[in-house]
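Only one protein chain is missing; all other protein chains are in place.
Labels for the chains are A, B and C, by order of writing; each one numbers its residues from 1.
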Amino acid sequence: MMNKSKLRVGVLGATGMVGQNYLQLLEHHPWFQVSYLAASPQSAGKKYGEAVAGRWLMEGEISERVANLTVNSIHEIEAVAEACDFVFSAFNLEKEEVKKLEAQYADYLPVISNNSAHRLTEDVPLVIPEVNPHHLEIIPVQQRNRGWNKGFIIVKPNCSVQSFLPPVSALITAGYPVQSLIVTTLQAISGAGYPGPAALDMIDNVIPFIQGEEEKSEREPLKILGSIQDDKFVDIDTLILSVHCNRVPVSHGHMATVSLKFKDKKPTLAEIQNIWQSFEGVPQVLNLPSAPLPLIVVRDEKDRPQPAKDRDAGNGMAISVGRLRECPLLDIRFVALSHNTIRGAAGGAILSAELLKAKGYL
Amino acid sequence: MMNKSKLRVGVLGATGMVGQNYLQLLEHHPWFQVSYLAASPQSAGKKYGEAVAGRWLMEGEISERVANLTVNSIHEIEAVAEACDFVFSAFNLEKEEVKKLEAQYADYLPVISNNSAHRLTEDVPLVIPEVNPHHLEIIPVQQRNRGWNKGFIIVKPNCSVQSFLPPVSALITAGYPVQSLIVTTLQAISGAGYPGPAALDMIDNVIPFIQGEEEKSEREPLKILGSIQDDKFVDIDTLILSVHCNRVPVSHGHMATVSLKFKDKKPTLAEIQNIWQSFEGVPQVLNLPSAPLPLIVVRDEKDRPQPAKDRDAGNGMAISVGRLRECPLLDIRFVALSHNTIRGAAGGAILSAELLKAKGYL
Amino acid sequence: MMNKSKLRVGVLGATGMVGQNYLQLLEHHPWFQVSYLAASPQSAGKKYGEAVAGRWLMEGEISERVANLTVNSIHEIEAVAEACDFVFSAFNLEKEEVKKLEAQYADYLPVISNNSAHRLTEDVPLVIPEVNPHHLEIIPVQQRNRGWNKGFIIVKPNCSVQSFLPPVSALITAGYPVQSLIVTTLQAISGAGYPGPAALDMIDNVIPFIQGEEEKSEREPLKILGSIQDDKFVDIDTLILSVHCNRVPVSHGHMATVSLKFKDKKPTLAEIQNIWQSFEGVPQVLNLPSAPLPLIVVRDEKDRPQPAKDRDAGNGMAISVGRLRECPLLDIRFVALSHNTIRGAAGGAILSAELLKAKGYL
Partner (left out) sequence: MMNKSKLRVGVLGATGMVGQNYLQLLEHHPWFQVSYLAASPQSAGKKYGEAVAGRWLMEGEISERVANLTVNSIHEIEAVAEACDFVFSAFNLEKEEVKKLEAQYADYLPVISNNSAHRLTEDVPLVIPEVNPHHLEIIPVQQRNRGWNKGFIIVKPNCSVQSFLPPVSALITAGYPVQSLIVTTLQAISGAGYPGPAALDMIDNVIPFIQGEEEKSEREPLKILGSIQDDKFVDIDTLILSVHCNRVPVSHGHMATVSLKFKDKKPTLAEIQNIWQSFEGVPQVLNLPSAPLPLIVVRDEKDRPQPAKDRDAGNGMAISVGRLRECPLLDIRFVALSHNTIRGAAGGAILSAELLKAKGYL
């Protein structure tokens, strides 16, 4: 049964791996309840349980209630407006098609997207709730630009970015602008969706390449750390990133080694550690349901963070950092890690939805 | 039966993993034949086959001839002088003890070492045969300093260094001095010896730390690229390295992502590719038995080199590089890979022995 | 702070992997609270947090309260009597030493053991709470035999046994005696404790041997399914088992393929499925805190159970079975799976303790 005090949520692309993640994470959500599922026309008309039979990838079971929801076609958009208050978009389609579909849905209601289609659109916020919550302020502009009343689009960044950007952003916020970053990622296979890489390619192996990942990882942070000028987003222009992306045989958890150079003044290692440990973003201050506390978990052990041991910190929503030390070339270096399918995908988008609700946009 | 036309070789620390590697790689060597094995006193007096029963780690079998050699104690040094012409040191002991033992052996005959003990000793060459073969010229000085007649010590560098240094060195040799390197390694578990990391720690995991590895990886290249001045080695003083070391669940093959800044002039990517492909070191010119041709294998595929596919290039002695591209922060970036237990350990030392022989030191 | 309404529990061998598992599983236990920790003399006197620094293997953190408990030496036994009501024994020592130590502790208070030392002792119950809860009835005999007042010893079986025995036992209980079993296990690496197998041995490999495991797996079920006669345990004499044990590169979760022959009458597959689904043991009937409901999770998918997807069923306490079908040679065959470090180790022993308390033995 639907709980009337909760906002009704639709999940677009509900049968894919990210869609399934949403359903699992929303299972006991205090504010939101899934009321609508959309997938490709082949799944339309089926009960969700049938639609994903044999391809449910989550560890637990599908809830009875969700398994009995009827799947709608993603192309029949009108129904969504009555059925829910906002949607999560987890489309697994061509970029141009997603761009169009998301705009069509936004004509009716707010769309919170995992897809890369609108990440660089100039009036669409690309949000990590703890890093750039103020970017939501562009929403009225976006609605005016597009002629949308209730609807709008916000997007979450690429999963690779979540592990290293929050600790960097915390330093900037604390008054230490950053000039350059050299990052090497060791990314989990679930980041590629399902089925993703073949077992034959990942056993006893690592792959030093992920299609499009380095471009996104170098470009998206510039917008996230940028500002709104003249009703559009303008990149931060004082930061340069070089990101090497690798796929490693780990199920979940993106790790990154980071070398960082400050722009002018330079905090001590002790100050950095203190900045991270005491950092509170807007989600922490507002005590949002999915906000981890602390956001940044600083590990003291010499060999942490590690994906197997640290990906679930803060229910998969925290960022773990460790091995903070001087860099012989830039200023400092460290290791950062986040859960790519929770913080880096569905969980991050749910936290954005919570922020939207707290700020009155939902 | 011993082949009289071959040099007789001893392996010190013969029962350990590196020792076993030597025995396997020397099995059909055209110039060298194993005639002497030494291990800890517990193994002394046993046939080698018994001494390693249940802990032979190589893929093939032990040769009949070697299995029947009697193991000597590493502390009974005199016997070695009659039994062989030179020794490979694969001790797995405390650094100070190795330092002393290797010097004791060098009193009798040449010692080619895998151990880190003498890597920074000021009159001991730290050699990658294709990078700094001229460093062998210090040998007479070393002998004079220590009062050794026939014996001397040379050392091979840490395995992490082999994957990224030869391609960097080839650029320097071609006239493009290098100013800085930021490297992240993804190192195989066999680099830790046996038993090395626990399976429980490496399954579905990576570990962003290897004891002492970053220090060695940042320090040893300075000596290797340095020069002999006043009868001792002096570090190159114009290069800075920052190396992040990680352990990944790969059996063999150390990979490295590299960002590089040139000192002054800067070759094009096409020039670099050409420099690598046409590089020939002294071992290639001399056509030494273990010298790979080419030394540097340039991969064109967008996702190579990979440990599982490229570690055996050149029988495990070549360095594979790929993904050469501009670096947004430094000048260029690329991925490099070498086989850590062949090129990075026993194979590299055997090539050094071949070079010593070709140059008349053995 | 200690909660006075809870029984006070000691953990012997608290710093090892099984000991750590106990501490984690007991963290929020409604009936029991850890009040006493014992480990080897080297750890004695330290705070638990210090004693396991750098070797805490569980995914979550140690609780503040437990980290501050002082570790006692396992050889100073008298203290235990005042400090707790019963102990879990997770010794990692030689069998004979454990045998003696456990008897010394039992002189003071009840000992619930994970160790194999007393598994075949003729008056010591070897208990799977859902299979042979009535075996606890020998406790007064045991106390009388040994002259113990309050103390006694009970033991949990080898972890390999838990996955396949409960479903077999459920069939026997339902009136279908079993004559023979051919089992092949695919066992997780955590079953070997820490550090356990080397990563180099488990990457891209399986090992068809586990020391002592086949003997235990074939022998212990005979006692568990046996009866008490003349104040001692007598094996079931109508069952033969053949168990092939293998180690596979899986972190947690022992799987078994089972072929089974009934003694006389033979249920249909539908009946078997029904017997399993409706099975309730004493722990389920008594609604013990750690009792999973259902005990036996029957999977319908053609490719389940799988360790990664099913080990956590019932919080790691359920047994998952699937692929029930006719056997061309014996009568039926199926696949069974349980979590080796929860149901198969600490969790199973905690459930036994709950049963003891419910039955008035604690």
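As a working rule, a residue touches a chain if its C-beta (ideal position, glycine included) is under 8 Å from a C-beta of that chain, and two chains touch if they have at least 3 such contacts.
Note that this is a predicted model, so its numbers are computed, not measured.
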Quiz item: In the intact complex, which of the depicted chains does the undisplayed chain touch?
Solution: A, B, C
Practice problem: Tell me which residue among C:Ala14, C:Val168 or C:Ile182 touches the hidden chain in the full complex. | Solution: C:Ile182
Exercise. Touching the absent chain in the whole complex: find that residue among C:Gly10, C:Pro129, C:Gly226 or C:Pro249.
Key: C:Pro249
Practice problem: Using the touch definition up top, pick the residue from A:Leu7, A:Leu57 or A:Ala174 that touches the left-out chain. | Solution: A:Leu57
Practice problem: Determine and list the chain A residues touching the chain excluded from the picture. | Solution: 57, 189-190, 194-204, 249-251
Quiz prompt | Touch list for chain B against the chain that is not drawn | solution = 54, 59, 203-204, 301, 308-309, 312
Quiz item: Tell me, which residues in chain C touch the chain that this view leaves out?
Solution: 180-182, 184, 186, 201, 203-209, 218, 240-242, 244, 246, 248-251, 255, 257, 259, 302-309, 322-323, 327-330, 333, 335
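In this text, only the chains that are shown with their structure count from here on.
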Exercise. Averaging each chain's C-alpha atoms to get its centre, pick out the one most distant from chain B.
Key: C
Exercise. Provide the C-alpha centroid distance between chain A and chain C, rounded to the nearest whole angstrom.
Key: 41
Exercise. Calculate how many whole Å lie between the centre of chain B and the centre of chain C, each centre taken as the average of the chain's C-alpha atoms.
Key: 48
Quiz item: Using CA atom averages as chain centres, what separation in Å is found between chain A and chain B?
Solution: 43
Exercise. Enumerate the residues of chain C that touch no fewer than two other chains.
Key: 203-204
